[in-house]
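One structure, pasted below without further comment.
Excluded from the complex is one protein chain; the other protein chains are retained at their positions.
Right, chain A next:
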Amino acid sequence: MSNKIQWQFPQALEDEAIYILRETAAQFERPAILFSGGKDSITLVRLAQKAFAPGKIPFPLLHVDTGHNFPETISFRDELVKSLGVELQVRYVQDSIDQGKVQEETGKYASRNALQTVTLLDAIESLKYDACIGGARRDEEKARAKERIFSVRDEFGQWNAKMQRPELFDMLNGKINMGENVRVFPISNWTELDVWNYIRRENLAIPSIYYSHERQIIERDGMYWPYSAFLNTVDGEVPFTGRVRFRTVGDMTCTAAVISEAGKLEDIISEILEAKISERGARIDDKRSEAAMEKRKQAGYF
């Protein structure tokens, strides 16, 4: 394939995303951007900045903090919020655990990834958000490929895949009843490569863990897991130092690293073009079953 083309960003995607963000601001009273500090939510923030310039971003950011984050992501988040002057709301999975609403998983595969749904739904209810803008993309996973741009969720945050509203042309219907909310996905039609090419074109800062660095890892099930206090290891799992980076930023217990020397954006993009494994191939949370994502979405996951 011609290299030149692979570095191009399809401009129509930005125009579409800006259109969706403006519809969200106009159709809802209290929208928020779900912000994890990962590349997709960083892209969303940039798009929101462009959609409303020279005005300010009219949405607060909501971060559901599992407590198992990469520290690099949290410091990045705080700097970004400061530089943009937007409001940040943080809700903690630990609080949901302390309130007895969810129970910490145990064992080798324990993760707080699924627990964050409850914290998210509580946040939506208490902060009265009627629209949550997420950086999910349809190319990530086959259940996501089925979801609408304005995805209506009931008061339990549930996605009913069989009863989705038809979405015609670019006309978005965000009309809902009290208690319901809409998940909005402005970058639905972007691929992983589009996001990276956009970050490159816009020269956006991203957390350091996306670039090659040295880290303590363990090998499990053919994947490299970041070693941390949150990971339950078993006998024979000995941490060692590896030169790695991450393709997605999730929780430290559900995101596997890839061996990489990629030190700049161009290297990352070249690596993706060559990759034999999909982006979510390194997401341990998706490996639980063929329908892992669909089940999580039914339960209210974003």
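Keep in mind that, in the parts below, a residue touches a chain if its C-beta (ideal position, glycine included) is under 8 Å from a C-beta of that chain, and two chains touch if they have at least 3 such contacts; residues count from 1.
Quick note on the criterion: contacts and distances are computed from a predicted model.
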| item | value |
| --- | --- |
| Hidden subunit of the complex - UniProt protein name among "sulfate adenylyltransferase", "Hydrogenase 4 membrane component (E)", "Sugar ABC transporter permease" or "Putative oxidoreductase" | "sulfate adenylyltransferase" |
| Identified contact with the non-displayed chain, of A:Glu23, A:Asp40 or A:Asp251 | A:Glu23 |
| Residue among A:Arg30, A:Arg165 or A:Arg200 that touches the chain left out of view | A:Arg165 |
| Contact residue for the chain not shown (choose from A:Arg30, A:Lys146 or A:Arg243) | A:Lys146 |
| Given A:Ile74, A:Ala110, A:Leu204 or A:Ala275, the one touching the chain that is not displayed | A:Ala275 |
| Touching residues on chain A - with respect to the absent chain | 1-2, 5-6, 8-16, 18-19, 22-23, 25-26, 49-56, 138-139, 141-146, 152, 161-162, 164-171, 173, 175-177, 188-189, 191, 193-194, 275-278, 281, 290-291, 294 |
